[in-house]
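In what follows, a structure is listed as structure tokens, so that the remarks can point back to it.
Heads up, one of the protein chains got dropped from this complex, but the rest are sitting where they should.
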Amino acid sequence: MLQMLFYVAIAVEAMTAALAAGRRKMDWFGVCLLACVTALGGGTMRDTFLGHYPLYWVGNPYILLLVCGAALFTIAIARVVDKLRWTFLVLDALGLVVLTIVGCNVAMEVDAHPLIVIVSGMVTGIVGGILRDVLCNDVPLVFRSELYATVSIVTAAVYYFGVAADLNRDIVIIVAIAVGFPLRILALVKKWEMPKFVYDKDL
Amino acid sequence: MLQMLFYVAIAVEAMTAALAAGRRKMDWFGVCLLACVTALGGGTMRDTFLGHYPLYWVGNPYILLLVCGAALFTIAIARVVDKLRWTFLVLDALGLVVLTIVGCNVAMEVDAHPLIVIVSGMVTGIVGGILRDVLCNDVPLVFRSELYATVSIVTAAVYYFGVAADLNRDIVIIVAIAVGFPLRILALVKKWEMPKFVYDKDL
Partner (left out) sequence: MLQMLFYVAIAVEAMTAALAAGRRKMDWFGVCLLACVTALGGGTMRDTFLGHYPLYWVGNPYILLLVCGAALFTIAIARVVDKLRWTFLVLDALGLVVLTIVGCNVAMEVDAHPLIVIVSGMVTGIVGGILRDVLCNDVPLVFRSELYATVSIVTAAVYYFGVAADLNRDIVIIVAIAVGFPLRILALVKKWEMPKFVYDKDL
């Protein structure tokens, strides 16, 4: 089931990237490339940090076709996408939580330190979106919008401690999703934000 | 011969990076650094993705001197560069094709999946230019200009299938160049572009 959700998460990241590409009037190739960077960038950075080779998409290259397929599908349905705003936000929230859990799993496989497990989950969850924003020449949204990375950290912590407590893995996955997913949705609905740090002097 | 063309390709990438640096009024060090990132970034990312150590410029560090030399030479000839516009574009087209072939070779050495061979060629060919544009604070050109990445993909595909069909390696190299190079030149002359995806709503 986690595997299925993982593919959904990857596809959703690809679709949000395609929309960002469309806002920058990129060509179809640029849409696919931005989708790959966004959907696969987090896992790639995690695998690189952990020295975990082969990278997951190098070991399973068909995932590239899934990503490009999802991106091109987004072009096809662009006219109706704005009616799907909430579908996207809900799937994106689910994707964030699922990618985080997958990232924790990879770090736990290599017996990483608990802090690294949580960082690994977070990197998997949020780095794709950061790379997307950098390539679109924006300051990454995750640095200042509604709770997003925080959701990833909370999910990773719940998941890590559940697994460390030797609970049934499937139950821990469900609990982690049941904590992280509604937290993100609530953050969106209630516009929960972290406090901002505003500093306007030059050093 | 491929090795010679590879050095030419690296030097040309360094020179186009130097011009981009000049447009941003960077200092001489910035020119060299941007040239290194542009000329070596694609191969570095490919080697990192494949876990192919040592990175090629770590194993052959004199290539750094070649890159910095080409960058500083560009500063010296800056006055006449605009008369060399087509020389640059032609050499850049050749460089794209050559770097792609080199990238495919590295992936084939480690017995990668065909899709990964093509991605490896493309990453080697286009990532340097993307990093250059990000460091210059532009949306990467490759996402929306004339056929560029597509040329890289076509070249990589021709090369891969030629080698897979067990043809003579030198002939396959020549055929891949003979397909990719004129394709890029034609794309420049005729202003061939991929269709654009334009989406102007916020999600």
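For the reader, a short list of remarks on this structure follows.
The chains carry the letters A and B, assigned in the order they are written, with residues numbered from 1 in each.
Simple rule for what comes next: a residue touches a chain if its C-beta (ideal position, glycine included) is under 8 Å from a C-beta of that chain, and two chains touch if they have at least 3 such contacts.
Just so it is clear, the model here is predicted, and its values are computed rather than measured.
The set of chain A residues touching the chain not shown comprises 48-51, 112-113, 115-116, 119, 130, 134, 137-140, 142-144, 149-150, 193-201, 203. Interface residues of chain B with the unshown chain, by the touch rule above, are 16, 18-19, 21-31, 33-34, 44, 48, 53-55, 58, 61-62, 64-65, 75, 78, 81-82, 85, 88-89, 134-137.
Please note the rule applied: only the chains that are shown with their structure count from here on.
Chain centres here are Cα means. That of chain A falls 29 Å from that of chain B.
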